[in-house]
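Okay, structure first, notes after.
One protein chain omitted, others in place.
For reference, chains read A and B in written order, and residue numbers begin at 1 within each chain.
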Amino acid sequence: MIDVLIYFFSALAAISALYILFTSNILYAAFALVITFLAIAILYILANADFVAATQIMIYVGGIVVVIIFGVMLTNKLVNSAPKSGSHNKFIAFIISGVLFTLLTFAILDMNLGALGVERGNIQSLGYGLMTNYLLPFEMAAILLLLALIGATVIVSQKNVKK
Amino acid sequence: MVLFYFILSAFLFSVGLAIVITRKNAIFVLIGIELMLNAANLNFVAMSKSITLDGQFFALFVIVVAAAETAVGLAMVLKVFNYFKTVELDKINELKG
Partner (left out) sequence: MTTVIFFLPFLLLFVVFGVYAERKISAFIQDRYGPMEVGYYGLLQTVADLLKLIQKEDIVPDKADRKLFLIAPIVIFIVIFTSFSLLPLSPDWQGSSVQTGVFFLMAIISLDVIGIIMAGWASNNKFSLLGAIRSAAQIIAYEVPLTLSILCVLVITQTLDLQTISYQQGIWSTVITDEPNYLFGLAVTNINITEVGGILTWNVVRMPLLFLVWVIYFISSLAECNRAPFDLPEAESELVAGFQTEYSGFRWSIVALSEYAMMLLVSLLGVILFFGSWNTPLPNLGNIELATWTSGTLGSPSAYLWGIFWLVSKTFVMIFLQMWARWTFPRVRIDQLMSLGWKYLTPIALIFLLFCSIWRLLML
């Protein structure tokens, strides 16, 4: 049962990612991104990572995608025309990513995966880890977020430059 | 099943890379980068083991950094849009400010 679900949601993630690649409408791409992220979140749940899945939904879908949609809305004329965008370098991109995918697949199939096993992680051990082994990265992440908040505000704020 | 996660991750990474290379719109490029970050996360979570959960910690930090990256990235896109009146990357070709 779980295998079937994994196949289904992987296919969903892959198809919506491909849709982003081939569509020319940015808003459609953003909504397809929502599907990709949700499918990945469900794959996390199937890998017993509930907390990461909830974080993924909350931050990626509830935050990042909405910010991206806001970006689209602020940089395009939306009423009566869909926000379109073209593409270039198609051949090079096809070669590069095709070769990369082939290489990665060979590498993955060549790996010794016997040592790995996915087991249930609970949020107690996650919280404990964040306050012990990962305290420094945790605090750094907090500072990084604060800096990003201030930085983004400073970059977009319109300064009254006297000419 | 872990193998399958890895292959999906490789696939999403390649698609993300293709989006970054082919797209003209800066926001599309950001979407591609998000896809690549997610592909990496999928690997981390698939590999995370029971007691230490290192992979899940990494995934959490990647998500946090991705949020910061998007905020700053979009702020820059908006600034660029204010100046050039476009976000098509091939039309933004002068360095003079």
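Note that in this section a residue touches a chain if its C-beta (ideal position, glycine included) is under 8 Å from a C-beta of that chain, and two chains touch if they have at least 3 such contacts.
Small disclaimer: the values here were computed from a predicted structure and weren't measured.
K.L.:
Among the chains you can see, which ones touch the chain that has been omitted?
P.N.:
Spelled out, the missing chain touches these shown chains: A.
K.L.:
Out of A:27, A:140 or A:155, which is the one that touches the chain we can't see?
P.N.:
A:27
K.L.:
Can you work out which residue in A:92, A:109 or A:123 touches the chain that's missing from view?
P.N.:
A:123
K.L.:
Would you indicate which residue among A:57, A:108 or A:148 is in contact with the undisplayed chain?
P.N.:
Among A:57, A:108 or A:148, only A:57 touches the chain that is not shown.
K.L.:
One chain isn't shown here. Among A:47, A:65 or A:108, which residue touches it?
P.N.:
Checking the options A:47, A:65 or A:108, the one contacting the hidden chain is A:65.
K.L.:
Counting contacts across the full complex, list the positions on subunit A that touch the omitted chain.
P.N.:
Residues touching the hidden chain, for subunit A, are 27, 31, 34, 50-51, 54-55, 57-58, 61-63, 65-66, 69-70, 73, 78-80, 82, 122-123.
By our rule, only the chains that are shown with their structure count from here on.
K.L.:
Determine the centre-to-centre distance between subunit A and subunit B, using the mean Cα coordinates as centres, and give it in whole Å.
P.N.:
6
K.L.:
Give every residue of subunit B touching subunit A within the complex, in rising order.
P.N.:
1-8, 10-19, 21-25, 27-28, 30-32, 34-35, 38, 41-42, 45-53, 56-57, 59-61, 63-72, 74-79, 81, 87-88, 90
K.L.:
List the residues on subunit A that touch subunit B in their complex, please.
P.N.:
It is residues 2-3, 6-7, 10, 13-14, 17-18, 20-21, 26, 29-30, 33, 36-37, 40, 43-44, 47, 49, 51-52, 55-56, 59-60, 63-64, 67-68, 70-72, 74-75, 85-90, 92-94, 96-98, 100-101, 104-105, 108-109, 111, 113, 116-121, 125-126, 129-130, 134, 137, 141, 144-145, 147-149, 151-153, 155-156 of subunit A that touch subunit B.
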